[in-house]
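Here's the structure, in C-alpha cells; my notes come after.
All protein chains of the complex are present and in place, except for one that has been dropped.
Entry: chain A
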Amino acid sequence: MSAPVIDPVRPAAPDTPAGRRPRAKRTTPARFDTALGWSDKPGLAWTFRILLCAIALGIFAAPFLTILSGAFTANASGSSLSFLPHDSTLLNFKVAGERGIWDYFTNSLVIAGGGLLLQLVVCTLAAYALARHRFRGQALILTLFMLTMMLPEEVIAIPLSLVLGDVPVVHLDLKGTVWGVILPLGAWGFSVMMLTEFMRDIPDEIEEAARLDGVGELRMLAQIVLPLCKPALGVAGVLGFIMIWDQYLLPLIAAKDPTDYTVTVALSVLRTDPEVGSGVVLAGAVIALIPSLIVYLLLQRSLVTGIAAGATKG
C-alpha cells in the first residue's frame, strides 16, 4: 500500500457545494445522476441495490468486526470467531501488554509522528522551490522526485539495509534507532508533486504584493503560501500517515533486534509466540488498526472542507 492514492480528494467531491447543486435544483431526474441510472424511489431496482450494498458491506467492512470481537473474546482462536464477542474480556490486551505491545506501539507513534513531520517539512520546502521559483535544472529535479516514486522500499531493500548500517560520508549506524525508519521516509515524491501542483495555482499577484512589502522567502512560505494550501497539506498529511503506518519492510530491515519493531511488524512476533492465542494477536491488530482508523475518519471530513475552500478560492 505504499503506492500513492492518486486522487484522494475526488471521492468526497459529491459533497462539495458544486457537487450538491444538481440535487438541489433537481432539473434532471435522479436516474441521470449515476452511470447505472439508479432510481432513488423504492422499487425493485432500489431493493436490489440495498441488497448489493449489504453484500459489499459484509465483504469489505464486516471482517473488521471479527478483529474487534476476537480481541475482546477470552480464549479466542481461529475456530471460534464470530462477529460479536461472547464473554467479553480485556484479558487479551493485558497479555499483549505483557508481550510489550505498548512498547511497539510507542515505537510506531514516534516513527509516524516524526516521520510525518519530517516528510511534510521536507516536501513543503521542496515544493515551494519547485512551484514558486524558476531555476536551471528545475525539470531535472522534478524528474528526480518523480523517480523516487518509482523506487519503492521493496526494490532497494537490500542495499538500503547496508546504507542504514553505515550511512555514506558520515558513517553513522542508524539501525536500531527510529531514525533508520524516519529518514528514508522524508522525501516522498508523491507529496512533493502534489504540493508543487497546488502551490503553482496560487496567483502571482499575491506573491508580488507580498514581495513589495519586503516579505522574505521564509515568511512568504510560512505566512502567505502555507495558509493558502491547507487543503493540500491535509491530503499530504493523511496519505503520508497511512503510508508510514503501512511500512513493513523498512522497519523490519532497520531493526537491530525485535524490540525495535513497529506494532505492525510485531504482530508476526505475537503470532509466532506459542504461548499466546489468536485473541492476543487480534488485540495487537486492534491496537495497530486504531490510529489509522482515527486519522482516516477525522481527516476525511477535513478533506471535504478543504476542497470546499479550494472551490471558493479558485
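Simple rule for what comes next: a residue touches a chain if its C-beta (ideal position, glycine included) is under 8 Å from a C-beta of that chain, and two chains touch if they have at least 3 such contacts; residues count from 1.
We take it that contacts and distances are computed from a predicted model.
As stated in its UniProt record, the chain not included in the shown complex is "Sugar ABC transporter permease", which appears among "Lactate utilization protein", "NADH-quinone oxidoreductase subunit H", "Sugar ABC transporter permease" or "Hydrogenase". When the missing chain is restored to the complex, the residue among A:Leu91, A:Leu109, A:Val122 or A:Leu226 that touches it is A:Val122. Contact with the chain not shown here comes from a single listed residue; of A:Leu160, A:Val178, A:Met194 or A:Ile224, that residue is A:Leu160. Residues of chain A that touch the chain left out of the display are 1, 3, 5-8, 10-11, 13-15, 19-20, 22-23, 28, 31-38, 40, 49, 52-53, 56-57, 59-61, 63-64, 66-67, 70, 78-81, 121-123, 125-126, 128-130, 133-136, 138, 141, 144-145, 147-148, 150-152, 154-163, 167-168, 183-184, 186-187, 192, 216-217, 221, 242, 245-246, 248-249, 253, 264-265, 267-268, 271, 278, 281-282, 284-285, 288-289, 292-293, 296-297, 300.
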